[in-house]
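Left out: one protein chain. Kept in place: all the others.
In order of appearance the chains are A, B and C, and numbering begins at 1 in each one.
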Amino acid sequence: MSLQLDEARVTQYPTHFLLDVYERMVLIRQFEERVKLLFLEGSMPGTIHQCQGQEACAVGVCTALQPDDLITSTHRPHGHALAKGLTPDEMMIELFGKTGGCCKGKGGSMHIGNIDKGMVPAIAIVGGGIPLASGMGLAIKMQGLSQVVACFFGEGATNEGAFHEGVNLAAVWSLPVIFICENNLYGASTAIHKTTRMTRVSDRAQGYGIRGETVDGNDVLAVYEATRRAADECRQGQGPVLLELLTYRRTGHSRRDPNHYQPKDEQAYWHERDPITLLRNALQDELESELSLIETRVLARIETAVEVARAAPEPTPDDLLTDVYATPLHTP
Amino acid sequence: MSLQLDEARVTQYPTHFLLDVYERMVLIRQFEERVKLLFLEGSMPGTIHQCQGQEACAVGVCTALQPDDLITSTHRPHGHALAKGLTPDEMMIELFGKTGGCCKGKGGSMHIGNIDKGMVPAIAIVGGGIPLASGMGLAIKMQGLSQVVACFFGEGATNEGAFHEGVNLAAVWSLPVIFICENNLYGASTAIHKTTRMTRVSDRAQGYGIRGETVDGNDVLAVYEATRRAADECRQGQGPVLLELLTYRRTGHSRRDPNHYQPKDEQAYWHERDPITLLRNALQDELESELSLIETRVLARIETAVEVARAAPEPTPDDLLTDVYATPLHTP
Amino acid sequence: MTRRLSIAEALREAITEEMERDPKVFCLGEDIGVPGGFGGAFTVTLGLEQKFPDRILDTPISELGFFGAAVGAALMGMRPIADVQYSDFLFLAMDQIVNNAAKLRYMSGGTLSIPVVFRAPVGATGRGSQHAQNMERYFHGVPGLKVVAASNAYDAKGLLKAAVRDDDPVLIFEHKLLYGSKGARAESGATDATSDIPDVDYIVPLGTAQVLRPGSDITILAWLLMAHEAMAAASTLAAQGINAEVIDVRSLSPFDWSTLSESAARTGRVLIVEEGPKTGGVSAELAAGLMERCADSLIAPVLRVASADVPVPFAPVLENTYRPDAARIVAGVHQLMQWG
Partner (left out) sequence: MTRRLSIAEALREAITEEMERDPKVFCLGEDIGVPGGFGGAFTVTLGLEQKFPDRILDTPISELGFFGAAVGAALMGMRPIADVQYSDFLFLAMDQIVNNAAKLRYMSGGTLSIPVVFRAPVGATGRGSQHAQNMERYFHGVPGLKVVAASNAYDAKGLLKAAVRDDDPVLIFEHKLLYGSKGARAESGATDATSDIPDVDYIVPLGTAQVLRPGSDITILAWLLMAHEAMAAASTLAAQGINAEVIDVRSLSPFDWSTLSESAARTGRVLIVEEGPKTGGVSAELAAGLMERCADSLIAPVLRVASADVPVPFAPVLENTYRPDAARIVAGVHQLMQWG
């Protein structure tokens, strides 16, 4: 993969589009960096799985979707959520476990979501969101709707039975689901080559008789275009499609993981290919000021979110018992 | 697939080998036919899944194995068991739920097995035997032994997560396991094309980076040779291998199923390709008398088994509580 | 007007009527809609594929996959009915049932509904250890999930309709020996569980137990096949001058505590009957819960008649020893009558 974006491709896009895509990636990056600080300083509860370095996957995919399209996500959902349009506020409040959060503080980092914005609360059981996505695609097809479902998961999830069963179901029923595998080379600390002989995740598509494609997951435009193609196929009833996005996790798997298991040269290679830097380098120098404006705007937006979250009210103990059933059970 | 065995191939084999293979197939066929009668007349308890028409798979595979090699089986295990060397007696007694059976009458038809003869009690959870077989291969590899494990399952099982996870594990650890998929075109009443887009099960091998091969499962010699090759690879540490054996179930899925879901012409085609007839037609006419001797011998052997089984003692109620733990728990 | 139907027929009617009423209702499972096939393992959906060609979906053998797909379709507003051929296979789908279906409303802060129905046949029926378990114990008490068990055709139809219309995931247990399946799928040793089914639409509310036989001396709690054994035991006991009240627990999650406690407090003696290993069964919660609720009015400890703590054996002799029956229930009652 090259160290710069294909110039010809970049120039096809209007500046406002490129800036918008850029801003979303920066928003994700800065959101994650801020969350990391909050977590390390101990003011944020729980555990976190972050996506620094994988922003182009989330943004490239979600930019190619319609507002009423749906996504499912994983234990590493912050980027997907921001890319799909959840606000830093509703997310930050959720991460703090406060009532105004997108899941009322009951979900937390690993279950971020907002169905009104097309994002099912993230499923943190690796692979668990895949059969779910197929079922959502089934609902869409049975009702003759034109939505598509983009189902995010990592390469590690492709060794789960849920991947096999979920993708096969979507295939045999030709469901409008784009299976998005963010191959960041590691499942937690374990390198992909220790977990399967197969070197290209997209090759598994053959076993289900569907189309598979491997894309540079750090090239936001390549991701965007691949997703567009896949979404069109799905809307035409030719789905599902398996997209493998080659990318890399710049941070630890979770919490304080110093990711020592990533070889230094590998890290160096991928840091050079940072998705945000790649796009930035492809933009004309005239845009410099625009870019720093974006930077400031994003940082301000995140600070607001932090303040809002810190100020937000805690749930009350009574909230423990609500939202279990549609109508509360009264069991004397 | 042709309507007769390849003459050149048949003539390579000594007569006694061909007769032995023939006798085993006839033994399975007659055993199953007798069991069906016993079941329909109501003297045999439980439910049955029979393998008439698939005898060449069981016999071809097991003939290629060494006595200390192992097999795992499924809800349809009678053929595998007889091919691996279990006696009609120990099996018939088990089917009657009597104490002298290979599982003391506690297992029954779906759990037939005898570890001393290299057959793990059959696993009747579709796909459930596949991870088990990988683990057996792991034990063999870790101890530096030269055995192989032949893991039988149907094409329907290849849509289970257990298949995906079990085969991938064996692949990434290069375990001596031959995955034997008896593709009889149906999972219970459901035709394979309703359950997956993939038309050749062996194509799924690519997704695991292992060798896959599709063989005429009604040609006992082709199955034998394919298994020999696979076993050799496994013993040389080049395993696992996925073998797809194309075959057909002549009888119902279970019990009284009249298999009306099988198209008449499809049935006719496969009846013409009956594995026993195919081999019989390939044997010289001089052997006629030999063959009828075999017939008589087999029938006598089975009648003995039925008598032994009928006469065998029932378990006593106390037997209910034994064999749960290595040493009985005393819980006051 | 009423018609005498078996559980299999009653379930088929319930599914048909709900699918006619609401286009969002559909079925998915293995071998449920194959022409010339079985209509599912116990004929419940037989022939429905002709009526609803697009809403009876035959699945690959992928329990985790199609149960998860049912949950995914449900969160989109569909009302799927997913079934396993034998409840023993629920383990394969359990992650989707417990970690997803039952939790998504809560995890989402109440923004998601999962109106899905799961159907599963239980019971030891001559098939050996892996097609015989009573799986109620593994799902009773799972927060976010509702669990019912239908011991007769009237309840089967009414409970399934209530489940389909409920906005939360509902797991329905059915018993192989009670279906009244016919033809190639008939079960030997089956028990008659037919009922008179009214020609009008009705439901049996989830969360309610039913008094099958009022009595004053002792309360016998049971469900599915054991409810029938309990009724048989009650007649024997009546002849002996013991007037037993028999209650079909029917709703295994949540329990209908008011009905159960009222009876327990009134008779002062409770025997719980369960098919399945005694230790850690559903009966344990019934016993513990009644002790908490009726301590002052219980004359005797709550006792349980259940199966031995062993896997289900194949041999008929052993299986019949494993499965509680009227005789053991009568013996349990006699033991309880000795107290106080």
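In this section, a contact is a pair of C-beta atoms (placed from the backbone, for glycine too) under 8 Å apart; a residue touches a chain by one contact, two chains touch by 3 or more.
In this text the structure is predicted, and so the values were computed from the model without any measurement.
For the chain that does not appear here, which of the shown chains does it touch in the whole complex?
A, B, C
For a quick check of understanding: of A:V126, A:L185 or A:V308, which residue touches the chain that isn't displayed?
A:V126
Could you tell which one of C:T59, C:S129, C:S151 or C:S195 touches the chain left off the display?
Spelled out, the listed residue whose C-beta touches the missing chain is C:S129.
Which is it among B:E7, B:E41 or B:D116 that touches the chain not included here?
In the full complex, the listed residue that touches the missing chain is B:D116.
Pick out which of C:V25, C:I218 or C:V302 touches the chain that's been left out of the picture.
With C:V25, C:I218 or C:V302 as choices, the missing chain is touched by C:V302.
Which residue, A:R76, A:K106, A:R204 or A:R273, contacts the hidden chain when the whole complex is considered?
Touching the chain that is not displayed is residue A:K106.
Write the list of chain C residues that the hidden chain touches.
Looking at chain C, the ones touching the missing chain are residues 64, 88-89, 91-92, 94-95, 98-99, 102-103, 106-107, 128-130, 137-138, 140-144, 253-254, 277, 279-285, 287-289, 291-292, 295, 300-304, 309-311, 313, 339.
Which chain B residues would touch the chain omitted from the figure, given the whole complex?
Within chain B, the residues touching the omitted chain are 101-107, 111, 113-116, 120-121, 123, 125, 128, 130-140, 142-143, 161-162, 164-166, 168-169, 172-173, 322-327, 329, 331-332.
Which parts of chain A face the unshown chain closely enough to count as touching?
Looking at chain A, the ones touching the missing chain are residues 42, 45-47, 97-98, 103, 105-111, 123-128, 156-157, 159-162, 187-191, 194-196, 252, 255-262, 314-317, 319-321, 324.
Just so it is clear, only the chains that are shown with their structure count from here on.
On a CA-centroid basis, which chain has its centre farthest from chain A's?
B
Report the inter-centroid distance (CA atoms only) between chain B and chain C in whole Å.
35
As a quick test, compute the distance in whole Å between the mean CA positions of chain A and chain B.
46
Provide the list of chain A residues touching at least two other chains, using ranges where the numbers run on.
161-162, 164-165, 168, 172
Quick check on chain C: which residues sit in contact with 2+ other chains?
Touching at least two other chains: 59-60, 62, 64-65.
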